[in-house]
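Sharing a structure with you now.
Yeah, one chain of the complex is gone here, protein chain that is, but the others are all in their spots.
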Amino acid sequence: MSQPKRTDAGGRIDRLRVLRFQFDGRRYQGYCGDTLASALLANDVHLTARSFKYHRPRGILALGAEEPNALVQLEQGAYTEPNVRATQIELYDGLIAHSQNRWPALGFDLGALNDTFSPLLPAGFYYKTFMWPASMWLRYEKAIRRMAGLGRAPCLPDPDRYDRMHAHCDVLVVGAGPAGLSAALSAARSGARVILADEQTEAGGQLLWERYDIDGHPAMAWVASVMAELAAAPEVRILARTLVSGYYDHNFVVACQRFDSPRSSAHAPRQRLWKIRAREVVLATGAVERALVFPDNDRPGIMLAGAVRGYLNRFGVTAGSRVVIATVGDDGYRTALDLASAGVAIAAVLDLRVRAAGFLPQQARARGIEVLTGQRIVATGGRMRVSAVRVQPFAGGTIREIACDLVAMSGGWIPTVHLFSQARGRLRFDARAGAFVPGEAMQPVRCAGSVQAAWLLHEALAQGFAAGGAAAQACGLEPARALELPQVSEPEATAADVALAHRGERASRRKQFVDFQADVTLADVGLAAREGYDAIEHLKRYTTAGMGVDQGKMGNANVVALLADARGEAAGTIGMSTFRPPYQPVSFSAIAGMDAGELFDPVRRTPMHEWHRRHGAVFEDAGQWKRACYYPRAGETLHASVQRECLAVRRGVGMLDASTLGKIDIQGPDAAEFLERIYCNPVRSLAPGRCRYGLMLKQDGMVFDDGVIARLAETHFLLTTTTGGAARVAAWLEEWLQTEWPMLKTYCTPVTEQYAQVAVSGPHSVELLAPLCSVDIRAMPFMSVRTGYVAGIGARIFRLSFAGGLGYEIAVPADRGYELWTTLMGAGERFDIAPYGTEAMHVLRAEKGFIIVGQETDGTVSPIDLGLDRLVRSDKFFIGQRSLARPDARRADRRQLVGLLTENPHEVLAEGTQLVAAPCTLARVAAEPVPMLGYVTSSYFSPSCGRSIALALVEAGVARIGQTLHAPLATRCVKVTLTAPRFVGDSDEVLHG
Amino acid sequence: MLRIACPWCGARDETEFGYGGEAHVALPADAAQLSDAAWAEYLFMRSNPKGRHRERWVHTHGCRRWFNVVRDTTTERIFAVYLAGSPPAQLPDEPA
Partner (left out) sequence: MGDDASMRRFIGRDLVLGECPARACVELRGDPDDASFVRAVRTVTDLPLPLDPGRSAAGLLASILWLGPDRWLVCSDTQAGSDLAASLRAALAAIACAVVDVGAARIVYAVGGSNARAVLAKGCSLDLHERKFPLGHCAQTLLAKAPVLVHLSGAEPTFEIHVARSLRDYAWAWLRAAASEYAAEADDA
C-alpha cells in the first residue's frame, strides 16, 4: 500500500519500520515516528470528524494539543478511549481508531441536517428553545446528547495498569523546545535537580520541524547534544511523552505520561500521573497558531500554515498538491517556501496586509510564487475537501476564484499561557504581539520563549538560558560557568498584523468559525453581544465558546478579539476567560492510578477477621474496618440470625469481636486532672482498678464521643472510644493538651491497634471465663478492671457489658487475639456459645437504652437531651460546661431521647422515620406540610421483649412519655406510644452508673 | 495542594495536616462569668479575613504537633510558621 502524500525523503520518521493501522475500518500504513494525524494525511485522508453541533465535515487542522477537530475514538472494547486528538496519538502497529459523532458514516451523516436547519440553532439555543415546557427537558436532553456527541465512554473495566509518581526538584522546565532546553541546560549546569517535561516523544519543540541552523549545524544536532548532556547529568530527569496538565498552589504541578501503546505489557503502566513539587518552575510552553475567520473556513483541507509546514518537515507529508496560503504575517511565507522546495504547487500567497516587503515575502516572490497583498478569502468551495477559494481585495473589486486542495492559514501566534494562568499569574495584553502574555507571577515561576511572545529563535534561547539560570540561583545554587549562547542564523521577520485574523465577512451568510470544536461562529459572538452577553465569562457560557474539551486553545483569541470589536473597545481591554486545570483532559484511569478495586480505600481487619470469614460472617463497614455483622447458619436470614445471637447472649453466652473500639493510653502525673476537664463526668474520684462510662462534649455542650474510662493506676488510664471516633478523639485530646493546657504533664498514646478485645456476654460468661483466668473474676465488681492471664495470655480483664447483663471484656496484645478467640470459642462449646455480630450488639444495647454516638446523636444532642444529665457534674470545669449552663440547654421543647412502642408489636419502623402529632400519610404531608416532632434513631425487633422497640428523639419527649404520636408512611400511618428509653431492665447492671 | 512547613518535620504536603481554624482565640479563663452573648462570641465568631490569616494546623500524619501558620487566604502564600503557644508572629512589613 502506498502513502500517496509521503515525500521521498526527509522527516523524523523511520521509513524502514512500516506500521499498519485502521481508521474507520479501512487499512492504512504509516511509519514509526508518525502520529495518527500525519499517517492519515500521508494517505491523503483529511476528513476525520464531524463537528459537534452542525455535524459539518472536518479535517485535521493543527499539529498538536490545540487540534479542535480530529478527535477520535482510540481502540475498542475495554481499551477504548474517547476524544483523543489524532495529532497526539503516536502511531503503533495495529492501532485501530474510529471517527466520532457521525451516523451512519463519516461521509454520509444524517446529523448534518443540523447544518441545514442551523438558523434554528443560534447562540444560546439551549436556553431559548428548550425552556418550555420544563417537563420536556429530560426528553430533549437525551436527543441533544445523542446528536451533539463526542466519543463514547468505555463500558468495560479498564484492563491496563496506571499509577502515579511523586517527584521533587529544584527546577521544573515545562516544554523541551529551544527555550525549555536552554533553561534545563543552564539549570542543570548549576547543579540543580531538574525535571524536563515535554509532551512529545522527541525533544526539540518547534525545532522538530522548523529549518534553523544553530552554531552552523541543523538545529536538531544542537538538540541532540543538549539532550545527551542532560541525560548524562545525574540530577536531571527527562520526562518525554509527558503533558503537564495542571499547575496548582505552591508549585505543585501535575503531568500525565503516556507509555507505549495499550496492551504492550502486562506489568508496565499505560499512563502515569506525575505529581511534581518544584521549588522553581520555568514555563517554555510555546505558542499555537491562530486561525483566520472567513466564510466556510472549516472545510477539510483548510489547515494552519505552521501545521502544514510541520507535517512536511517533521513527517515528510505534503498535506496537499495545490496550495493557497493566507497569512497576516511573514510566517505564512515559510510554509510557502518549504512546500515549494518540496515540489508542491503554490497557487498563491494571500497576504491580508497591504504591504509585504520583508525578507521572506521577497524570497517567495523571487521563487516565482504569486503574492496577493491586501486581499482576503470571501468564500470557499468543496464538499468533503476544499476545492477552491474566492479572494477579493479589502478595497473591493473583482472576486477571483483559485482552485486548490489545501489552504494554509496563518493568523499569527497565541502564547500558551494556560499553565501560567492556572498558577494564578496575571496576564498582560501585548499589543505588539496582539495577544495575552504572562504578566505578574504569583508563584516562583518564570516564562521563556514564545509563551512570552519571543518569536525569534535567538530570543527564545537567550530567555531560556536566563530563566533556567535564575531559577537555579533562586534555589541557592551558583550560576553555571562558561555558558555561551549558541549562534543562530534566522531571517528577520516583519510584524504580523493579527488584527486582520478575526475580521471575517460581516455580510456573508455563510458560517465563519471562531471556535471550531464548539461550533461557534462569528455571527454567534455578535448575536450574544447584542443580546447583552458581552462580558467575556457570560459570552463563554452563552455561546459555549471555549467550553469544548480543547477549552478553546485556538479559538479563544479570536473570540476575545471579536467581542472587543463588538463592544467597540481595543483588543486586550476586556480580559480573558479564566484558564483552569486541566490544560488537556486527563483520563479518569490516570487520575485513579492504583487506587481502584481492592486498593480503592484501605480495608482494616481485626486479628480475628479470618475466623469470622471462615465461620460465614457477613461483614459490614464501620469506617475502614470490616466488622462481623452477623453469623448466619445454613439457611438463616439476617433476622433469624440476629434473633438467635441476641437470645444466646441473654440466656447463655455470646462473644463479640470488639477489637475495633478505639483505645487510648493516658499517663502522667496530671492525667486525672486532664481527663477531669475532658469528660463531663467525674474522673478524679475514680479508684484505681475501676471503670466508668464517660461522655465527651464539644465546647458547644453537644455529645462528641463516649466510652469507658478505666483507671489502671493512680497516674495511668485507658480510655475506649467509639470505633469511628478513635482518631478524632486522640486528635482532640492532643489539641487541648498542646494548645490550651501544655502545663499538664500528660501523655496520650493511641493503642487501638495494640489490643484485640473480646466481649464475652451473658449469664454463662463467668462460668466460661473463670477457669481460664488467673484472677478471680467472680470477685470483680461491676465496672472494674484487673490485669492477669486468660488462657495463658497476658490480658486486661474488664467487667462491663455494652450488651447489658453479666459480661466481661478481655484485651490481649493483637498478635494473640486470634489465639484468644479460638480458645474461648472452644471452651464455650459446652455452653453452646454463639459468636454475635454488630447487629445483635445494636439490638442488645437498644434494649437497655444505651446510645450509640452518631446514631442517637448528630452533633446537636446534649447529655441533657439524652437523659444523661445525672452524669454531668456541675461543680467542676469541663469542656462544654459553659454551654450547658445556658438556659437554652434546658429548654423543655428540645428534642429528647425516648423509647417508642408501635401499636402493632411486629411493626419495625425504618430508622429515620419521622413523627407527627396527628395521623396522616406521607402523600398527605406532601400536599399539606405538618410540623415534624422528631424521628426514629434506632429500631429493631427485640427477641427478649418479643416485640419491636425503637429509640427516638422527640420534641419535649420526656413530657410526652405515655402519649401517642404518629409515624406517617407512604400510604398508611403507624401509631406509636412514647416510653422511657429502656426496654429490658436488670437491677444490678447500670452501665451508666 | 499546599506545601506546609511543619516546624518540626519540615515541608510536607497538605494531605498530612489537619486544619484548626483561627489561631490566638484564647479560652476565656472566666467562662462561668461570661454572658451568654460573650460566650457565643468566643465560641462561634471568627475574623475570616480576605488576606493574611493566622491559623492553626496540626501535623496529623506526622509528629501530631499543633502549630500556627500565617497564610494569605487569597493567594495561599504562607508567610510564617510558628509554634503553638507563641505570640502572634509579626511580619517585617506589618505594624507591630
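Labels A and B are assigned to the chains in the order they are written; within every chain, residues are numbered from 1.
By our rule, contacts are C-beta pairs under 8 Å (C-beta built on N, C-alpha and C of every residue); 3 or more make two chains touch, one makes a residue touch a chain.
All values reported here derive from a predicted model rather than from experimental measurement.
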{"item": "Options A:Glu753, A:Asp858 or A:Asp888, residue touching the unrepresented chain", "value": "A:Glu753"}
{"item": "Option touching the unshown chain, where A:Asp14, A:Glu401, A:Asp595 or A:Asp858 are the choices", "value": "A:Asp595"}
{"item": "Option from A:Cys32, A:Ala78, A:Met165 or A:Leu647 whose C-beta touches the chain left out", "value": "A:Met165"}
{"item": "Options A:Tyr818, A:Phe831 or A:Tyr935, residue touching the unrepresented chain", "value": "A:Tyr818"}
{"item": "Touch residues of chain A, complete complex, unshown partner", "value": "161, 163-168, 193, 266-269, 275, 277, 593-595, 598-599, 601-611, 625, 665, 667-669, 745, 747, 749, 751-755, 794, 813-818, 821"}
{"item": "Hidden partner chain, residues of chain B it touches", "value": "8-10, 12-13, 15-16, 61-65"}
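To be clear about the criterion, only the chains that are shown with their structure count from here on.
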{"item": "Rounded Å distance, chain A centre to chain B centre (Cα mean)", "value": "28"}
{"item": "List of chain A residues in touch with chain B within their complex", "value": "248-252, 277, 424, 442, 699-700, 731, 734-735, 738-740, 742, 877, 881-883, 885-888"}
{"item": "Chain B - residues contacting chain A, complex", "value": "1-3, 13, 18, 20, 27, 31-32, 34, 36, 39, 43, 56, 58, 60, 64-66, 75-78, 84-85"}
